[in-house]
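The next block holds one structure in the form of structure tokens; read it before the comments.
With one protein chain removed, the remaining protein chains of the complex are shown where they sit.
Note that the chains take the letters A, B and C in the order they are written out, and that residue 1 is the start of every chain.
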């Protein structure tokens, strides 16, 4: 196994790209840390092509047991941070996937508010 | 606040890019889930230009208190997952930053091993 | 120089993250290929912290001469694909940077249109 092979392994694994909004503000929209790590795993699976990982998939990658994973997933769904959606593929087979749009919108709403209140502060200082 | 502004906020926040190796194998090299989330925050701060976030920075973004953050950071340093390094900037001022090279190499070693043992299995089947 | 150093160089260089929208649709909004490569360089410089690279910076990284670079930059500004904006930093010093919001919005408008017309086609087939 030579050094060139190491670079190959590194590049072939690919990357996960996540908005800084998530790290900045997940706490502010009431995502717990253990929910955050599971969300990141769901996103990572999605970017690798598995858009509906099973609890067992998540057990293999975390220190949570299956019960705990199922609990956290249920909370994520109840709070709306992930939505389970259905689509039909080219061969007419129904499949499910996790959708994060509501989460992105909550994070963006928070960032928007913060920016507006920062602008209000600037105005107050200028007017003051 | 109009829709165009929302896209501006989204794009200006920027992204964090993390190797799939991290999500795939952090458990295998004995990174705990709470260590993983803190590592991800350190990486996110780094990509936003803050290469040596304080415990207080991390308290603001997580549900951990300062004591807990300090404990986890110490463990990360003791296990070698992060190294604190020093450099001197253009104006001659010494600054510290977190370095993750040892972590990347551990993850890569693990992936390498797994790939080799997968190849061995193939050989055994073919030879069998 | 050992293999571990190669991984360090790779990871320390960092990444450039660009929306697939750009590659999908730049042609459709009338961005030429030579404009596209220069836009990508501007974005890459920005992600590395240089938000207002000079023509000379771009000459060093491309096969264009300074005249050509200046021409393409002017076209990008005239077409609105990049805007030169000004901000004031913490020390009160005015600085300029390239902003790509109008470009992102054009790309998104195009994707939106395409998606709508795809939905219209589905409706027509269903109604037909």
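Here, a residue touches a chain if its C-beta (ideal position, glycine included) is under 8 Å from a C-beta of that chain, and two chains touch if they have at least 3 such contacts.
Not measured: the values here are computed from a predicted model.
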item	value
Residue among B:6, B:27 or B:68 that touches the chain left out of view	B:6
Missing-partner contacts on chain B, residue numbers	2-3, 6-7, 10, 15, 17
Chain A residues that touch the omitted chain in the full complex	4, 7-8, 11, 14-15, 17, 47, 49, 100-101, 104-105, 108
Touching residues (missing chain, whole complex) on chain C	1, 5-6, 9-10, 13-24, 26-27, 32-34, 36-37, 40-41, 44-45, 47-48, 60-64, 104, 108, 111-112, 115-116
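Heads up, the rule we're going with is that only the chains that are shown with their structure count from here on.
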item	value
Cα-centroid distance, chain A relative to chain B, in whole angstrom	16
Approximate Å spacing (C-alpha centroids) for the pair chain B, chain C	27
For chain B, residues contacting two or more additional chains	14-15, 17, 47, 104, 108
